[in-house]
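Shown here: the complex without one of its protein chains, the others still in place.
Note that the chains are named A and B in the order they appear, and that numbering of residues resets to 1 at the start of each chain.
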Amino acid sequence: MKPRNLAILLTTGLAFTATACGSGTGSDAGGDTTITVACQPAKTAPKLRKAWTDDVATFEKAHPGVKVKSTDQQPCFDPKTFAAKLAGGQMETVFVVPVTNYADVIAKKQAKDITSSVGLVKNYKDIKQDVRDMVAENGKVYGIPNVSYTVGLVYNRALFTKAGLDPDSPPRTWDEVRAAAKKIADLGDGYVGYGEYGGGNTGGWHFAQALFSRGGEMVQGGKPAFNSPEGKAVLQTLHDMRWEDHSTGSKVLIGWESLMQQMAAGKTGMMLGAPDVVSDVIQKFQGKPEDYGITGIPDGKASLTGGEAYMINPKASAAQTKAALQWIDFEFNTPGKGRFDFARGKANGEAVGVPNNDYMGDSATGKALAEQRKANAALPVANYEPYVTGAAGIAPRLEPAKAQELYAVLDVAMSAVLTRESADVDQLLADAESKANSILARS
Amino acid sequence: MLNATARPEKATKSPTPVPDLRHKKPGKRRGAWADGHARTIVSPLELKSRWGRRIYWVLLTAVVVVFTLVFVFPLYWMVTGAMKTGEEIARMPPSLFPESPDLSVFADAWELFDIGTLLKNTLFYAGGAWLFALAVDVSAAYALSKLRPMFGNVILAGMLATLMIPPIVVMIPAYITVTDVPVFGWHLLNSPWAIWFPVAANGFNVFLLKRFFDSIPNELLEAAEIDGVPPWRVLVSIILPISRPILGVVSIFTVVAVFKDFVWPLLVLPDSEKMTISVGLSQTAGAVTQNQIMAGLVIASVPMIIVFFLFQRSIMAGLTAGSLKG
Partner (left out) sequence: METLTLEPLEQRLAPRRGRPPSKRRRATRRNLTSYGFLCAALFCFAMFAWWPIIKEVLLSFQQTNLVDKPSWVGLENFRTVMDDPAFGQAWRNTLVFTLLALVCGYVVPFAVAIVLNELRHARAYLRFVVYLPVMLPPIVSVLLFRWFYDPGPGLFNQALDSVGLPGLSWLDSTSTALISLVIVSTWMNLGSGVLIYLAALQNIPGDLYEAAELDGAGILKRIRHVTIPQTRLILMLMLMLQLVATMQVFIEPYMLTGGGPENATVTVVYLMYQYAFVYGGNYGAGSALGLMLMIVLLAVAAVQLRLTREEK
């Protein structure tokens, strides 16, 4: 390289330094209200993304003076960066929070109090009361619930048939699950009767799901409560399925997606999962739509509930808050519009028909949604009937406080029974309990 | 610990006949046996004995076979794995060659991982880091080596001290700093500067450059100074042209480091539009099939392998100095 070129290069480098961060975000032009909204579909889903962009255009037309900017971070709630984004003023005006983090976000005053303006979301009152209560504290509302579901049992109907089981009467108890799993695993090499996680915090998460279904509790009165007969049953059953029946496969799964991927490959019989697992297995992982069904959780004493809510940035102005709620109303809460435009969804190849959202319950809007979903179903709705009927009466359970830390502790127990035949269930639970004690004792 | 490093100027004119790449012209094979080779543990005489020769050939074959198996075969498996169908890749026992090599998987992987964006981002970060780090570190090394300011030694010591503490150990405070840079109040999350600033704060680069500049005779510069040439011109027209070897080493290691880094971009560039290729691959790898993952890995490896082919000499020559970073 010639010295002159080098010089130019170096000067460019230094000039870079000088202009660093010079370009901030431009201010709103001509009195327009600009809001940023999270959760735009990723580029890799072009049809969904286009539908979103069309919605933004429609919304802007209906609300002159409002400009909507979308962000598409995937996943759209990232616990890793949430606090930093908020502190750095990079949080969107409208952002999504999963049910796990409601309490934390509200306690840290990271969401705006929108009690006085919830009326802007016209169907707000039709959202189930208990779901609404999760994002409220002391009578103040901090978010609009967007999704709500409970965990069930996802199963492969084709494998059931192959193994001589009746896909229309899926297992109702854990004993039946175990028997069915054995039959499926006996189909041959590579067949897994019942898939389960063993690490990366997902093991503990599924432990909690199984525990609730048997009527156990994770935490009671600020103390760990999982070292109980129910907790023992969860681990013992899993241990016996792994080492006596050989029906859980030999590979330890750690990532959230890994089990769904295995499920979609078509050689795994059952797994715990909410209806969104069915949509993901079919859409993301290309499982055969007609093969997958879902039913209520075995034993059905209670079930872990999941979901998400939209919240408003505490720094948003009054005008922004208004526009933000109007956006939430338009895009997420109006039958036939936005995400509930099922006809468009079907045309775009979405997994319409999976009962993946029960936040409106039996209200007028809820019924309208259920009807429209069925009318435009792209998937075999009958496959999900057992879940719809089964999940209806099941008591929802929220995740415990310090969920991730407890899950990490229970990962140890889950991975132990899945990887070590000599694992001592009592000992594992006692260890986990004492560890959980010190975690929960911390302020 | 730094005194032990081989000085770059010494390494280039080492008195021993180093059978280095640069000394070995292609096609000069006849000397391979003993004459062209420096004296090593085994003497040429021992080697030429009947048993010596036998053992040598057995050993050579063994080493070549083992190296190929250990270092090349996994890459072969990666490339052929990508070209197998989803069914074939899961087959037991596996097939050595893909039955019907399918190249369309690379196009699929390109789409699914959004590799175009990821590569573009990574190249941008690497290129920017290269320009910025070189500009910053060369200026600093020049000041410390030739202008010798007050407290220069303290500053150098401070810069070298950071070498004892690997960046990952301070990732939490560094991350918090990036979300809110003290005094300036910048928020650098999702900004390329979150990569570029820390890359420039590299004590090892400053040290390497300074030591090289130290070896440039001062008389040369004094003459220029008497003629009234301003320092920046001295740097640009006298020092930099002589320093090309060391600039090459610093450049390559900066670019390679940005390409290979994982944890830091995972934290500071969470936006899927801003991700680096390493982070992007890790995020999407759970959502695609095994052969698509392999295709993604192949594509991600290509830029680095090209860099290796092009700059093999500088990389290997600079390794003695450069790899001390650890």
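Observations on the model:
Rule of thumb we're sticking to: a residue touches a chain if its C-beta (ideal position, glycine included) is under 8 Å from a C-beta of that chain, and two chains touch if they have at least 3 such contacts.
Just so you know, these numbers come straight off a predicted model, no measurement behind them.
Checked against the full complex, the one of A:E60, A:D104, A:D240 or A:D424 touching the unshown chain is A:D104.
Touch with the chain that is not drawn comes from one residue among B:V206, B:V250 or B:A287, which is B:V206. Per the touch definition above, the residue from B:M83, B:I115 or B:A140 contacting the chain not shown is B:A140.
Residues 1, 3-6, 11, 14, 16, 18-21, 24, 32-34, 37-43, 56, 59-60, 63-64, 67-68, 70-72, 74-75, 77-78, 81, 89-94, 135-137, 139-140, 142-144, 147-150, 152, 155, 158-159, 162, 164-166, 168-182, 197-198, 200-201, 203, 206, 228, 230-232, 235, 256, 259-260, 262-263, 267, 277-279, 281-282, 285, 290, 293-294, 297, 300-301, 304-305, 307-308, 312, 315-316, 319-320, 323-324, 326 of chain B touch the missing chain (whole complex, contact as defined above).
Taking the complete complex into account, residues 14, 17, 79-80, 82-84, 86-87, 101, 104, 108-110, 190, 198-201, 203, 250-252, 254-255, 402, 404-405, 408-409, 411-412, 415-416, 418-420, 431, 435, 438-439, 442 of chain A touch the chain not shown.
Here is the rule we use: only the chains that are shown with their structure count from here on.
If you average the CA atoms of chain A and of chain B, the two centres end up 40 Å from each other.
Interface residues of chain A facing chain B in the complex, by the touch rule stated above, are 1, 3, 6-7, 9-14, 16-17, 20-21, 42-44, 71-74, 78, 80-81, 84-85, 87-90, 189-190, 255-258, 261, 265, 284-285. Chain B meets chain A in the complex at residues 90, 92, 111-112, 114, 117, 128, 131-132, 134-136, 138-139, 175-176, 179-180, 184, 186-191, 193, 196, 236-237, 240-241, 244, 267, 270-273, 283, 286-287, 289.
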